[in-house]
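The structure appears right after this line, and notes come after that.
As you look at this complex, bear in mind that one protein chain is not there, while each of the others sits in place.
Labels run A and B following the written order; every chain starts at residue 1.
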Amino acid sequence: MSAPAEKAKYWNPYLGGVLLGLLLFLSFFVTSHGLGASGGVHRIAVAIEDLVIPEHVDKTPYIARMAGGDRDPLAHWLVWEVAGIMLGGFVSGLLRGRVKLQTYRGPQITPRTRWAYAFIGGALMGYGARLARGCTSGQALSGGAVMSVGSWAFMFAVFAGGYGLAWFVRRLWQPES
Amino acid sequence: MAPFDLVALFGTTGSYLVYVAIGFAFGFILESSGFGDSRLLAAQFYFRELRVLKVMFTAITVAMILIFWSIALGWLDYDEIWVKPTYLWPGIAGGLIMGVGFILGGYCPGTSLVSVATLKLDGAFFLLGIIAGVTLFGETAGLISTFWNSGYLGIFTLPELLHLETGVVVLLVVCLALVMFAGFEWIRQKIYGKAQ
Partner (left out) sequence: MNAAYLPETLGAAVLLLASAALALYGQPDLDRKWEFLAPELEPRLSERSVYIDPAELLHLMNDDYIHLLIYDVRAESDWNEFHLVDAEHLAMEDLVRERERLRSLPENAVVVVVSNDEILATRAWKRLMAVAKPNAYILEGGLNLWLNIYGVPEEETDSHGRASMGKPDGTLRHSFKLALGERHAAAQPDEHLVPQREYTARVRLLKKLAKAGGCD
């Protein structure tokens, strides 16, 4: 399964960008704010935590404001947007036959290695997204579109972090050279 | 004038449905553009694939132009749209960490959702990782609260930073994006040759 063959079936990225930009604009127009993702995932995580150890949730300030007492962490637009994202991704994949149980990985590593790194990467992403008060959807796209300085600084930091480490972890992604 | 009070217009459930619809479109566009594939996403950082750059900056510039044209024509009220306040240091630190997470994990939160939706196991592990990461943050937020609130500049926009008119900054951003598209493309061809 080589990357170039798969790529042929995807949209031209400029087209995807234009459509995404249109969606982003509509989001601001209709809802007053941009898109988001990590916050929704966080709320779902907090909701699970609230089921299991509610007293702890009440006492931890950062999450208490989401789920403390009888606040419902799921009663927030982000959660619903996340549900929509998964639905949309699923339908798009279904229409093109891309809904398949598999592991995308660089050719030099095993699926297990990939899973481990995916988990670690996700953890860093999750932590970083809360630290930055947003992820690439919320901060970079949405904050970027309304020209927030913090969002642009964030965006460049993300690219810097990725490019900075890329050479050292090339075995994860690059074919043997 | 837009934006609108969704709850007043559609009720709470109705407003949630609007968000599901927006999310649906978002997820659909992402998957259609190949963002459910970690190999394509990570390839950005080796200049082998440029779709992350192209989609992100095209989306931002298109949205920016539409937003500020709407404001200029009085269709959208700038005072009612949400501009994230800038917390400079945690923003940069978080961004660097996310960059590392991106190259290690191959996704960002939004794209990992799309990946899981198409049953990719690496996406699933990534999502579990996110849950672990956000939980860790929630538990330890108190410890870093000074840092987390540092560099507060309020609602601070590029026009204010550069002392330029909004429209001029939009033009500059468009130019920056176009220069980046051309520049990265040039780098890609230098490294990998003309073969697409």
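Criterion: a residue touches a chain if its C-beta (ideal position, glycine included) is under 8 Å from a C-beta of that chain, and two chains touch if they have at least 3 such contacts.
The structure displayed is predicted, hence computed values, not measured ones.
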- [ ] For the chain that got dropped from the picture, name the residues of chain A it touches.
- [x] 14, 18, 31-34, 36-40, 42, 78, 129, 133-135, 137-139, 142-143
TODO: Identify the residues of chain B touching the omitted chain, counting contacts across the whole complex.
DONE: 1, 3-5, 61-62, 65, 68-69, 71-72, 74, 77-82, 84-85, 154-155, 165-168, 170-171, 173-175, 177-178, 181
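Just so we're on the same page, only the chains that are shown with their structure count from here on.
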TODO: Can you check how far apart chain A and chain B are, centre to centre, with Cα atoms defining each centre and the answer in Å?
DONE: 9
Open item on the list: Quick check on the complex: what are the chain B residues that touch chain A?
Closed with: 2-4, 6, 12, 15-34, 36-40, 42-46, 48-51, 54-64, 66-67, 70, 75-76, 80-88, 90-110, 112-123, 125-139, 141-142, 144, 148, 153, 155-161, 166, 169-170, 173, 196
Task: Contacting residues of chain A [partner chain B, same complex] - done: 3-4, 6-7, 10-11, 13-35, 37-38, 41-42, 44-46, 49, 60-63, 75, 77-78, 80-93, 96, 98-106, 111, 114-166, 169-170, 172-174
